[in-house]
Structure formats: structure tokens, C-alpha cells
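Please find one structure pasted underneath; my questions will follow.
Omission of a single protein chain aside, the complex is shown with its protein chains in their original locations.
Chain IDs A and B follow the sequence of writing; residue 1 opens each chain.
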Amino acid sequence: MNNVSMSVNEHEIVGLIGPNGAGKTTLFNVVTGFLKPDSGRVKLFGEDVTGFNPHQIAFRGVARCFQVVKPFLGMTVFETVMVGAYLRTHDAKTAEAKAVEAMKLTGIYELRNRMARELNTPQLKLVELARSLATEPRILLLDEPVSGLTPVEVDHMISLVRKLNKELGITILLVEHVMRFVMNISDRVIVLNHGEIISEGTPQEVSNDVKVIEAYLGTRNTAGKG
Amino acid sequence: MVGADLSVPIVQTIVFGLMLGGVYALAAMGLALLFGVANLVNFAHGEYIMLAMYITYLVSISFFQDPVLSPIATIPAFFGIGVLTYFGVFKRLIKAPPLSQIAATVGILVLLRNLALAIWAAEPKAPPTTVFASSINIGPIIIPMDKLLATCVSVAALAALNQFLERSRLGIAMRAAADDVEAVSLMGVDVGRLFLLTTGISMALVGLSGSLIMTYQAVTPTSGLLFGLLTWAIVALAGLGTVKGILISSTIFGLADSFASGLWDARGREIVLYGLFILILWLKPKGLFGRR
Partner (left out) sequence: MKAKLPIAILSALLLFLPLMLGLNDYYVFLTTLILLYTSIVVAWQLIGGFGGQLDLGAGAYHGLGAIITGYFMVYHGLSGWVGLVLSGLAAAGVAFIIGYPSFRFGLREVWYALSSLALVLILQKIFLLWTDVAGPLERYIPYMEFDPLFMKSGYKVFYYYITLALLTTTFIMVFRIKKGKTGLYLMSIRENEDAAEMLGVNVRKYKLLALMLYSFITAITGGIYTSMVGFYHPTLFDSWISIQTVTLAIAGGLGHFWGPPITSVILLSVQEYLRITLGAVIIGLHQVIFGIILIIIILFKPDGVGPLIDSLTTRLVKLQR
């Protein structure tokens, strides 16, 4: 990434878009502590968290869903969500309550005793979301949350993410290629290309920006129309 | 005067270490191939080397009298052992997770070690003297002929292997598989057969190196652990499994071995080698030459 400077306000939904290889997942990795930046700072609610480890960042209220799901294959859905729920407590009962709430919110409560290895990708994405929610985050980073989902599932995700933002007040920063999803849900959109920000604004503004159109020109946006 | 007194032993130690490194390289190359091409973790590699040494001993005292001829037996025998091991264990293991591969090959480790213990007991075994028992003197430095010969054979074998990997169809396929197995398979290569041959070649290298190492040291059933850790250490330091990388890495370990046993204590040698291994794992996880 090259000189990227951006900020996300609380309770916002910010969409990050850009052609493949533009550095979006790298950005996520830096912000969540999986990569240390060569220069620059990461600030969270006013605190400088540059170079912190992922678990420390998680503790400060950041949760993340991965581009390719990282499930706990040998554990049940319930156990998986419990891992998240235990972040702020040592007590099993308290954690259990949080886990149940997160599972019901994402609609996977019925799957709670199934082993993760038995589930399909859309279900695993919801499990990943549930375990993240169980940590009671203030910010949620979603890396391609609807890739590979059917239009119906995409709609479901749109209303779910909206609900998380409006009712629970969770700030959302998401990366996606499916324009229908991004433009529909974001308050603000940032466009990355070759590791640089080339445009920023409301979905309307950005989709009319010449620079953005040029960046995508010649590149088929295969992830969705409409 | 003190400088003059020390310089001869030091040069001798360096020479010895370089020669030893050459022989270790062949031993480590088999492991590098298996790990690099088939992505198979063979925890029993050292035990196969130990077995090769014992077979060298066996054929030397029974058929050939002179251990120099033993590669005639060990190379094909071990290619066969490689094929057997592939069909018996490795074939199913290649798809398994690394921890399973480790556990299963530890099982092979136990089998081979106790086989050796049962047949040959715990006393060290060394082959009868060879016709090359003389030594060359370069000034005050003594170079034993048999060890020199072993190193030369080892380096020659590595050079041949290098040519094979660069020029032959099979060699190129193996190198490609080390990068991307799926692509190789999509290009029509029979991956199963490729891995079978890789195992065979890997073991053949082990067979030859076993014979060569016998010129440097005797063998006991516990030698397997030493050679296992040593060859894995060499692979770790090299990073990439190229012949050049393994050769450089082996030389470093050969020198360390030589200095530790020559200038300190023969028993301290293992402390130095394993300690070096662990330090490399901590500080240079990618090895000297790249990804692992």
C-alpha cells in the first residue's frame, strides 16, 4: 500500500472497493495486527494501536470476518461462538448467554450442535459472523461477506448488516466486489487502486467519479450486476 | 608461536568439516526432495540413513569385503525400499495433515530403530578397512583417502542430480511439483507416479549416502536420531531445496560438527548441532535462500 490515509467514524458503514490486488485485504491485515506497517499509524478510538497483536486489537473492540472462512472444523457451532463469547468474561454462564444471543441474531441457533466441518460456506460465513458478534465489538470488519452467496442470501446479509449497524450501533468497514451490496448499504465508499486511494464519497458520488470508472474500465466486474 | 601451534589443527578441522559437509549434503538432499516435491514430512529419514549404513556394513563383511563397492547394493536396494515405503505408507500419507505425517513416520522410525537393535544390537558397527586406507598429506594437513573419495562421490552424485533436475523431463516435473502440484497435475502429469519416483530417488540418495557416511563414523541404532535432526537442520537452513542451497547449508553444519568434535568434545558435538538447529528455526525461519 502506498500512502493510504483513511478514517472511519463511529456508527458509519464504510465500503472499500477496488480492483483485485488493490491492497484491500492487506489494509485489513494491517489494521487488525496481522501485518506490521513499514510506516504510518493505526489509531483506534484515539489510542495508537500500531503494531499491536490481533488479540489485543480484538480486545479493544475490533472483530473481523475473513475473506476465506477460517472455521474451527473440529468444534461445534456452539463451541465456536463460545470462543468469541469468552473474550470479556471467564464465567461459562455469562459466555453462554452471549453466545446464544449472537447465534439467534445471525439465525444459526438451530445449527448450534453441528460440527463446523459439516456446514456449507454460507452457513460458515454466518458462524464466523456470530462468533465475531459474541465478542461484543464496536467495529466489525467484513472481508467479502457476500462473495459466493445467492441473491437471496445477499439480501439477507444486507438486512442483517443494517440491523447490526442501526440497532447495535456497530461500526462497519467492509470490502466487497458485489456492487449491489456495497452501494446499497454503505454510508460512504472509498476506492483503492494499486495501493492508493483514488476516490472517496457517497456511493452516488463515487460511482459517477471518472477516475473510478477508468480504474474499472476494461476489467469485468464479474461479482454482480445491479 | 602460539598462532603457529593453533593454525594447523584449525586448518585440519576446516578441511575435515568441508569434506564432512559434502557427504552430509547427499544425505540431506533426499529429504529435501521428498519434502519439497511431495510435501511429505518424513520423520524417519535419519533411520533410513542408519539402515543404509547397516546394510553397507552387512554387504561389506559378507559379499564385497571392501565397503567401496557397497553402493552397488545399497543404491538399488534403497530405491526398492523407497518404492515399498511409498506403497505401504507414503501414498496414503501425502494427503494427510502434517501432524499425521509426523506421527506415522515416527512409527516407521520406531520400527527401523528396533529392527536395527534386534539384528545388530547396540554396539557400534564399522565396516572393514578399504583398499583406500591411505592418506594424502598437504603440508601438515592429513587428508584420508577414503573420506576424500566419499566426499568426491557425494559431490559428483549431487552434480548429476542437479543436471537431472534441470534437464530431464522427470526432474523438471519434480521441480514444478515443488512449486505447484495442482498445476502439474492439470498439465497431465501422473502425480502419483511422480511421487513414487521421487520417493525412490530420495531413498536411493539415502542408500548411497549411507555407504559414504560409513567412512566417517560407525553406526548404532541411535544414529538415526542424530542424522534425522541433522538433515532436517540442513533443510531448514537451506530454505529452498536446491542442490546449491543444500550444499552450502551442509557445509556450514559440517564445519560446525568438525569444530565441535575436534576442538571441544565428541559428546558436545550434538549439543552444538541441535542448538544451532534451534537457533536457526528461531532466527532465520526462512532459511538462507527463501520460503519454507
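What we mean here is this: a contact is a pair of C-beta atoms (placed from the backbone, for glycine too) under 8 Å apart; a residue touches a chain by one contact, two chains touch by 3 or more.
Every value quoted in this text rests on a predicted model; they were computed, and no experiment measured them.
J.: What are the shown chains in contact with the chain that isn't displayed?
T.: When the entire complex is considered, the left-out chain reaches A, B.
J.: Specify the residue from the set B:Leu18, B:Leu69 or B:Ala96 that touches the hidden chain.
T.: B:Ala96
J.: Looking beyond the chains shown, say which of B:Pro9, B:Pro76 or B:Gly107 touches the absent one.
T.: The missing chain is touched by B:Gly107.
J.: Could you list which residues of chain A touch the chain missing from the display?
T.: Missing-chain contacts on chain A: residues 32, 34, 53-55, 58-59, 63-64, 66, 70-75, 79-80, 82-84, 86-87, 90, 92, 95, 128, 131-132, 135.
J.: Touching residues of chain B against the unshown chain: what are they?
T.: 41, 43, 89, 92-93, 96, 98-100, 102-104, 106-111, 113-115, 117-118, 121, 225-226, 229, 232, 236, 265, 267-268, 270-271, 274-275, 277-278, 281-283, 285
Assume only the chains that are shown with their structure count from here on.
J.: Just give me the whole-number Å value for how far the CA centre of chain A lies from that of chain B.
T.: Centres of chain A and chain B (C-alpha means) sit 48 Å apart.
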